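Quick one: this structure, given as C-alpha cells, is what I'll be asking you about.
For this depiction, one protein chain was excluded, whereas all remaining protein chains were kept in their positions.
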Amino acid sequence: MIYYFVAFALIVTMALALVRAIKGPGLYDRVLAVNMMGTKTVLLLAVVAYIVDRPDYLDLALAYALINFIGVFAVLEFFRNRDSKLAELAERDETGGPL
Amino acid sequence: MIELFNVFLMSMLIITALAMVSSRHLFVTVMLSGFFSLLIAAIFLLLDAADVALTEAAVGAGISTVLFLGALALMDVEETVRGEKWIRIFSLFVVAVTTLALVYAAFEQPAFGDPNAPIHQHVAPWYIQHVPIHMDIPNIVTGILGSYRGYDTLGEVFVVFTAGIGVLSILGDPVKNRRQRVVKKAGLRHYLIPRLVGRTLIPFIVLFGLYVQFHGEYSPGGGFQAGAIIAAAIILFAILEGEDQALKIIPMRGLYFLMASGALLYAGVGVATMLMGGRFLEYGVLADTMVAGQQWGILLIEAGVGMTVTGVLLTIFHAFAARSNL
Amino acid sequence: MNMIDHLPALQVIVPLISAPFCILMRNHMLAWAVAVVASGAAFSLAILSMGFVSDGATLTYAMGGWEAPYGIALEIDAFSALLTVIISGASLLALLAGAASARQQLVDEKQPLFFSAWLLALAGLLGITITADAFNIFVFMEISSLASYVIIAAGPHRKALGAVFKYLVMGTIGATFYLIGVGLIYMMTGTLNLEDIALRLNDVSDQRPIFVAAGFITIGLALKAAVFPLHVWMPNAYNYAPHIVSAFIAACATKVSLYVMMRFDFMVFQPNLVGHEFQFSYFFMPLALIAILSGAVVAALSRDLKRLLAWSSVSQIGYIVLGASLTTEAGLTSAIAHMFNHALAKGGGFLIAMGAALYYTTTRFSNLAGLGKEHPWIAAAFVVIGCSLIGVPGTAGFISKWLLVSAALEQGALGVLIISVVVLSSLLAVVYVWKVVELFYFAPRPEGGSSDVMQVRKPEMLLYMLVLGLVAGANIWFGIMPGEPLALAGQAAQALLGGSL
Amino acid sequence: MVWLDLYHYWVFAILLMIGYFSVIAKRNLVKKLIGLSLFQSAVFLLYITMGKVDGGTAPIIGMTDKTDIFSNPLPQVLILTAIVVGISTTALGLSIVVRIKEAYGSIEEDVIHQKDQVE
Partner (left out) sequence: MVMLIDILATGLMAIGAFFVFVGGLGALRMPDFYTRMHAASLTDSAGPIFILSGLMVQSESYLVAVKLFAVLVFLLITAPTASNALASASLLAGNKPGLAVKRSSAE
C-alpha cells in the first residue's frame, strides 16, 4: 500500500512541477521544472517496478536518470550559444514579463 | 489502481500538449516537449511497453530535445506572426472532421484491456508461444523485432541512415562548416563542477549503453536504445569539451563509416543467410541449430542497428552544432 | 535455394545495399556509377520478374523463412511487376540522361550523398510495391519519402527548401493517417498481412472502425499521391527539384501511392465493406474531374516548362483516379495502363526540361524561345512527347485515354459527362503543348540568352540524347504496339476486382 | 459508462487534435514540426493502449515469478519502428528549417511567402 502512496505523491509532485513549467516565468524556472520532473519519473519507475513486480524496469530508471542529466547540459549549451539574446531575456525575467 | 495513475498522467499529458502548442516562446515549447516525452514514456511503461518507454525516453527527452535546442540556437525563439483567422477556422474545421471520424469509430471497438480482443487472439499469441521455442530469448519484443519482423527493422535502420545522409546533404559537412567560422568554441569549460562530474560519468554511460545493447535479449533494450544512449554520452562529451574535441575522438570519416557499416552489417547478415541456403534474414541457417542461429542473427543485427544509430545521431548532432557555432 | 527464388527479395535488397556503398565513394563519378549499376540491376530484375508473372502467376517470398501472417511476405503479381518496371526504369533512364545535369546543379562533394539518397528512394518505392504487409508498406513509404525530401532539397534555388518543407509536412501527415488506419484495422483483425486482413475482415461484425480505417488509409494515400485538393505540395516540389530528380520522381512516386491505395480499396475493403464501391467512386470521381480540368488550366497558363509539366501531372493523376473510380474492369485497366503511359510521357517531358536547362540554365519560357533552331532533336522529342501527353493517336497516351473513353461509355449518362471532360482537357492539353511547340519553333531567340553556361562533355551529351530518343521512341512504340503493359494492366485489373490477392 | 471505458482512446483523439491543429494552423515552421511530433505521439499511444491486456505484464519472460498473461508485443514492435521513423523525420525537417532560416532570415511562413512573392 505504501507503494501506491509514494507513487501518488510522486505524481502529484509531477503535477506541481508541470504547473511551474507552464507558469515559468523565467526560462530557468522551466528548466528546473523539467529537471525535477525527470527525477520524479526515475523514482516513479522504481516504485512502479515494485508495484508490478518487474525488477528489470530498474534499468529504465537508470537510463532516465542519465538522459535527464544530459538534457540539462544541452540546455546550458543552448544558453551559452545565445549569450547576447540571453541578457535581454534575463531582463524580462526580472520584470516577470510573459515568455 | 495503476489505471488511476494512468488517468492522472494522461490528463497531465494533455495539459502539457496544450501548453506546448499555445506558448509563443519556442524554447518553452521545446522544454515542455521534453516534459511531454517523460510523461508519455511513463505511461508506456504503465501500459507494459518497457522497450518503447526506454526508446521514447532516450529519443524524445534526450536526442530530440538536443536537436531542437541546436536548431533553436540558430533562429528567433519567438513566434511573431499569428495565422490569419480563416486559416484557423479552416484548420479547426479539418481537425473537427477528423475527430468526428475517430469518435464514430470509437464505440464498436473492443474495450480497453479486453483479453478477448481480436489482436490478442490471432498473431500475437503465436509469437508469445514460439519465441521461446524458436530462439529461446526472454524478451519477446526483441525476438519479433529481430527475427519475425526483421525486414521491418532493416527498413527502420535504413530510415535512420537516410535521415543521417539527408541532414548531412542539407546542412553540409560539419568539419568544413566549422572551419569557416571564426569563433572557436571550447564547450562549457568555465563550469568546473559539471565538467568534472560529467567527464567522470561518461565512461559509465557508455558502459551502460553497451549493457543495454548486449542485454537487449534479456531485458528492455536493444540496438536502437543503446545507440541513442551511447550517442548521448558522446554528445555530452562534445557539450562539455567542445565539438572539436569530440570530432578528434571520432572524426567525420569514422562516422560515415559507422553509419554505412552498421546498415551493411544488417543487410550483410541477410545476404549471408541467403548464400548459406536460407531465405533473406533466415538466421536459422547461421549455426547448427535453429535456436543458436537465431540468437547469433539477432545479436549481429542488433549490433548493426546500434552502430548505425550511434553514427547517425552523432552526425546529425555535429551537423547542427557546426551551423550554430556562429 | 535457387537464386531465382530470391527474386522478390533481391529486387529491393540490391538498391538498398548499394546506398551505403555510395557514401563511401570519394569520387562523384564513382557514386554515379554505383547508382547506375544498382538501378540497372533493379531494372533487369524487374524485367525478369515481369516475365514470370505475365502468365498470371504470382511470385511470393517469405522473409526470414516465417510464413505469412507471422512473418513479412513479399509478393509480385502483374500489378506490382508493372510498377517495379516503371520505377526502376525511370530511375535508370533519369540517371543515365542526367549525368551532365547533376554536374551542373549539384556540388561535386555532395554527389555521393545525393546518389545514396537516390538509391534509397528507389529501394523504398520498390519495397512498397513488392511487400504484402500493411506495416511494412509504411516503413518503406517513409524510406522513400525521406529520401525524396533529401534529393528534392538538393535543388539549387532556395524555393526548393520551402517546397520540400511543405512536402515533408504533408507527406508525414499522409503517412500518419495511413498508420492510424492500419492501427484501427489491426485492432479489429489482429493481423497485418494484406491477404490475411482481407480474409479476417469478413468475420468482423462491427464495421464502424473498419469504415473509418478505410477513410484514413484512402485519404492518407491520396495525400501522398497528390490527388486533387491534396496536391498543393506537388507542383512546387517538382518544379524546384533538381531536373534529374524531377524526371525520376514525377515518373513514379505518386503512382506508387496510387498503387497502394488501389490495392487497399479494391482488394481489402471492397469485398468486405458494404457499399465501399460507391463511396470510393462518389468520393473520387468529382475530385478527379475537377483535377483533370484545373490541372490543365493552370498548366496552360504557366510560363515555365517545369511548372507546366508539374501541373499537367495534377491533371494526369486525375485520369488515373478517374479510371479507378469507375470501379469496372475496363476503367481499372485504363487507369493502370495510364500509370505506365504517363510515366513515359511525363518522365520524357522532364528529360526535355533537363536538356533545355543544360543549355539555357533555366526553364522559363522567356529563356527557351527558339530552342528548336539550335537544338532540333530536343524540340522534336518534345513534339512526340507532347502528342503523347495530349493523347494523339499513334502515341502511348492515346491508348489509355481511348480505354478510359470506352470504359466511360459503359456508364451511360454519366459517361457523357466524363467524356466531355476528357475531351475538354485534351483540348487544354493541346493548348499548353502548342504553347511550348510554338515557343521552340516560331519564337525568335532572345538576345544574349544563348550563351552556353557550362561545358557539356561529349559522352554525357550522347548518353542524354540516346535516352531521350529511347523515351520518345517508346512513346510511339507503345502507342502502336501496346502489347505487354496493356496485358499486365488487364491482368492487374482482373486481380483487383477478383478480390483475390 | 461506455465513454469512460474508452478514456485512453479519447486521450489519443485529443492529442491528435492538438497536434494536427498545430500543424495546419501555426505559421511558425518549428511549431509545425512540434505539432507533427505530437501528432505522431498520439498514434503511438493508440497502438500501445490497444496492446494492453488486463492483468498482463511486459512481454519479457522469466524475470518474474508469475507465469502470466503478457501484453501484446506486436504493437510495441511496430511503435519502436515508428518512433525511430518519427525522430528521423523531425531531424530532417529541422535541418530544412535551419536552411530556410539562413536563406530567408525567418521561420515564419507568411514572411517567407512574402519574400518569395517579391522576386
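Lettered A, B, C and D in written order, each chain numbered from 1.
Assume a contact is a pair of C-beta atoms (placed from the backbone, for glycine too) under 8 Å apart; a residue touches a chain by one contact, two chains touch by 3 or more.
Keep in mind that this is a model prediction, so the values were computed, not measured.
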Contacts of the hidden chain among displayed chains: A, B
Of B:Phe90, B:Tyr104, B:Tyr191 or B:Phe214, the one touching the omitted chain in the full complex: B:Tyr191
Chain B residues that touch the omitted chain in the full complex: 188, 191, 193-194, 197-198, 201
Chain A, residues in touch with the chain not shown (by the definition above): 2-3, 5-6, 9-10, 12-14, 16-17, 19-20, 26, 28-29, 31-33, 35-36, 39-40, 42-43, 46-47, 50, 55, 58-59, 61-62, 65-66, 68-69, 72-73, 76, 79-80, 86-87, 90-91, 93-94
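Criterion: only the chains that are shown with their structure count from here on.
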Comparison of A-B and B-D by number of C-beta pairs in contact, larger one: B-D
Chain B and chain D, separation of their C-alpha mean positions in angstrom: 13
Euclidean distance of C-alpha centroids - chain B vs chain C, Å: 31
Distance from the mean Cα position of chain D to that of chain A, given in whole angstrom: 21
Touching two or more other chains - residue numbers and ranges from chain B: 50, 72, 102, 107, 109, 117, 119-120, 123-124, 127, 149, 152, 155-156, 159, 162-163, 166, 170, 219-220
Per-residue overlap in chain C, given as positions that touch at least 2 other chains: 135, 139, 142, 146, 149-150, 153, 186-187, 192
Topology of the chain contact graph, where touching chains are joined (line, ring, star, complete, other): other
Complex contacts: residues of chain C adjacent to chain B: 1, 6, 9, 13, 16-17, 19-21, 23-24, 61-66, 69-72, 109-110, 113-114, 116-117, 120, 123, 127, 133, 135-136, 139-140, 142-143, 146-147, 149-150, 153-154, 184, 186-192, 200, 204, 206-209, 211-213, 215-216
Complex contact set, residues of chain D against chain A: 57-58, 60, 63-66
Residues of chain A defined as touching chain D within the complex: 52-57
